[in-house]
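Note that this complex is displayed minus one protein chain, with the remaining chains in position.
Note that the chains are named A and B in the order they appear, and that numbering of residues resets to 1 at the start of each chain.
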Amino acid sequence: MSVLSESFATAALLVTQADGALWRTVLLSLQVSGSACLIGAGFGITLGAALATYRFAGQRLLVMLVNTLLALPSVVVGLLVYLLLSRQGPLGALGILFTPAAMVVAQSVLVVPLIAALTRRLLLASLAEGGDQLRSLGAGPGRTALLLLVHERFGLMTVMLTAFGRAIAEVGAVMIVGGNIEGVTRVMTTTIALETSKGDLPLALALGFVLLAVVGAVNGLIGLMQWRGARTPAQAFG
Amino acid sequence: MRPPPLISLQGAGVRYGATLALDRIDLNLQRGDRLALVGPNGSGKSTLLRLLHGLLPCDGERRVHSLQPEGRLPKCAMLFQRPFLLNLPAAWNVRVGLWLRGVPRAEHAERCATALQRVGLARLAQRPARELSGGQQQRLALARAWALRPDVLFLDEPTASLDPGAKREVEALITELAADGITLVMSTHNLGQAKRLASRVVCLDQGRLLADLAVDRFFDGASLPEAARLFVKGELEWAT
Partner (left out) sequence: MGHLSARRWLLCASLALAGTAFTLAPVAVQAQEARFIVVASTTSTEQSGLFAHLLPAFKQASGIDVRVVAVGTGQALDQGRRGDADVVFVHDTAAEEKFVAEGFATQRRNVMYNDFVLVGPKADPAGVKGKDIAAALKKLSATSQPFVSRGDKSGTHAAELRLWKAAGVNLAAVKPAGYRECGCGMGPALNMAAATGAYVLADRGTWLSFKNRGDLAVLVEGDTSLFNQYGVMVVNPAKHPHVKAAMAQQFADWLVSPSGQQTIAAYKIGGEPLFFPNALR
């Protein structure tokens, strides 16, 4: 298809010409999704680990809820966070609607269930293998969770990469709570959506390739860290 | 007069759902015992071991008595057939054990070093635990348990997954620990091992205690109930 090759060429051109506006948009995408993953990790990993190692009333219900929230469409998250942050909403006084802060909040909400579900699954595997033994060593649920998180740190990196991919690729949530304001809240995905609706399909596709390349670079970097970590653990630990 | 036991079970039973894993066991663990639990697969050896350690709830009675003359409760540690080691250097695995038991931070370095020295892994202290061989991992698990200075050491088929060379190494270490005064309770399907290491043998079958005898009386055959004797006879052909 000629549109594909034209877009590919445009993408290469965009990257090599180092267009300032484009890189600012890329930077904002990385910052928003990166922040959301950091915050999401705090809540998500804690929740996921707790769901794996603790036993409490209503646990199964909570696990089901988390798994259901995995399928939450990003546009619904955007709408909910919008209503939360709107001036008429409970957190309106914060005044962060239509700013990157709102986008970070929305994407954090989006990734927390994902991180929690994946962390839980990761830990359950190790728990089956060694939960008994840790308990016999005197570890309660909290310490077991902590030790298993350290034990599975490379798996956790993959979980975070998955969450990052989900965050940086979504458009529904950031569009609604960010408003796609030029120079302020416009990120890669909303730019692609805008160019598509303006009918400039080759440019939209080219931007899509650029986004893929950026995410690929991030994945490659983390993969490199994991590879190094697995191959030379003696050095990694000083 | 016999000193009071360390751990006593009276009419203790364990159920997993509808299955009866242990059926009304009466057992007294004495200080200094080197107790071997033998029996076919599914006889309840592992369950009895865990019960004695306190990892499982039971019907009936399980009591732990104070050590004399120390006047405190005995400390227990357990070794498993496949030791679960964290994805960390070997020394860190020992330190985790110390940390979990609340040993003061100041003692960690010294206890860890001594334990690794004792099991012959001192030069592998910084190697990732998961890179060690099967025998080395089991020795590391022993170090982890030994660093806690336990009074009772439970061992769940500790050499079942090891090759003969590693098995000999681990058995030698276990014997040394016993010589230090640690009470041992070991489940094994290897009767030769029971003969080598134990002072007392308990035979189980389908959750019931068939025999509880000193090791030489157990293996001379005369005082064994029929079921146990058949088991011993069958197994001894394979004992190495």
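Note that contacts are C-beta pairs under 8 Å (C-beta built on N, C-alpha and C of every residue); 3 or more make two chains touch, one makes a residue touch a chain.
Since the structure is predicted, the reported quantities are computational estimates derived from the model, not experimental observations.
When the missing chain is restored to the complex, the residue among A:V104, A:V171 or A:A206 that touches it is A:V104.
Although one chain is not drawn, the whole complex shows that of A:A125, A:L146, A:I181 or A:L224 it is A:I181 that touches it. Only one of B:Q10, B:S66, B:Q126 or B:S223 touches the absent chain when the whole complex is considered: B:Q126. Screening B:A77, B:A91, B:V119 or B:L132 against the full complex identifies B:A91 as the residue touching the chain left out. Listed by residue number, the positions of subunit A touching the unshown chain are 28, 30-32, 34-35, 38, 86-88, 92, 95-101, 104, 179-182, 184, 194, 196-201, 237-238.
What we mean here is this: only the chains that are shown with their structure count from here on.
One inter-chain figure worth recording: subunit A and subunit B are separated by 46 Å, centre to centre, where each centre is the mean of the chain's CA atoms. Residue ranges of subunit A in contact with subunit B, taken from their complex: 129-130, 132-139, 143, 147, 150-154, 233-234, 237.
Those residues of subunit B whose C-beta lies close enough to touch subunit A in the complex are 53, 55, 77-78, 80, 83-84, 86-89, 96-97, 100-102, 126-128, 131, 144.
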